[in-house]
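Sharing a structure, written as structure tokens. Questions coming.
Showing just some of the chains, left in place.
Chain IDs A and B follow the sequence of writing; residue 1 opens each chain.
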Amino acid sequence: MDAKTLMLAIFLLFLISASSDAHTQKIRARKPCKHLVFYFHDVIYNGKNSRNATSAIVGSPVWGNKTTLAGQSHFGDLVVFDDPITLDNNLHSTPVGRAQGFYIYDKKEIFTAWLGFSFVFNSTEHKGSINFAGADPLMNKTRDVSVIGGTGDFLMARGIATLMTDAFEGEVYFRLRTDIKLYECW
Amino acid sequence: MDAKTLMLAIFLLFLISASSDAHTQKIRARKPCKHLVFYFHDVIYNGKNSRNATSAIVGSPVWGNKTTLAGQSHFGDLVVFDDPITLDNNLHSTPVGRAQGFYIYDKKEIFTAWLGFSFVFNSTEHKGSINFAGADPLMNKTRDVSVIGGTGDFLMARGIATLMTDAFEGEVYFRLRTDIKLYECW
């Protein structure tokens, strides 16, 4: 093998390894391709706060009602929400989007819920939506739900969101910190 | 380097680039690997049309009921459906499948809903299902929801579906054009 052929071989090997590295990183990066943190704020309707409520009970077990969350860890209450999303933990900050969807309390013994919801953005910063689903054992300090898809700026997104209850006031207001890590981005 | 080695080198480079092209296209094609257009037709139960209704209110806010969609942009109404899917915009065309799932109106100020549903096919053309989830701000001319998975012919499918209200008659009938673009196919 002469010198030129050797150089060619090395060059080709470099090409192969470069392309394969780039690839692995694109598809299956262990660090997020996008990392976003938001807060959202849920004010549940309790019969008196219709002006500023952002969520309401729309399904309840036979032993419950739709004005007050049910006993037994709210088991069976279905809540629909349209909550403001903010960049910091202040309910009165300018919203950057809306968190829309539902949760169902699904266990009698402890507080835990199942969530299906979207973050909907329409600002100069972000256009599009991120869709989430998963179990929310809300007494845990942090818990993860799946990012199951996205649209617009978040087309084909996949990953997880780590939820943390940042505030909880009686049975009327709670605030969730949402730490979104996307491992697949376009 | 002699002519044969040069040809070999060119051939190898071609192989590398071909394989990497093919790959990129398979995994992350910017044009859909499958593109399908369907219509589905929702006839909501209103107390009088039980014979031909395909959907019904099964959850409602405390100020609503299950025969009439609630005020305030239907906020809080949960509707379950089993709607015929057709290839054209005619309700009376032979259905090619069923759209099954639910929507929840989730905002007081404007009409917007959260959708979880499937297209279920069992024809010579398509066998299997496509699963969808996402926000549907239904006053927008078009809006995107995520394809979150599939089964049968659509195993491992991912992508988006663009929804367009193709007809809307009072609070009883609507028809959605569904433009499905899959970016991951098997």
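Keep this in mind: a residue touches a chain if its C-beta (ideal position, glycine included) is under 8 Å from a C-beta of that chain, and two chains touch if they have at least 3 such contacts.
For clarity, every value in this text was computed on a predicted model and none was experimentally measured.
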Count all the copies in this homomeric complex, not only the 2 that are shown. 3
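Please note the rule applied: only the chains that are shown with their structure count from here on.
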Subunit A to subunit B: how many Å between their CA centres? 21
Subunit A residues touching subunit B - in the complex, by the definition given at the top: 2, 4-5, 8, 12, 15-16, 19, 23, 26-27, 45, 47, 56-59, 65-67, 78, 80-82, 98, 100-102, 116-118, 120, 128-129, 131, 133, 148-152, 155-156, 186
Complex contacts: residues of subunit B adjacent to subunit A: 1, 5, 9, 12-13, 16, 20, 23, 27-28, 58-62, 75-78, 104-108, 112, 114, 116, 133-135, 137, 144-148, 158-160, 183-184
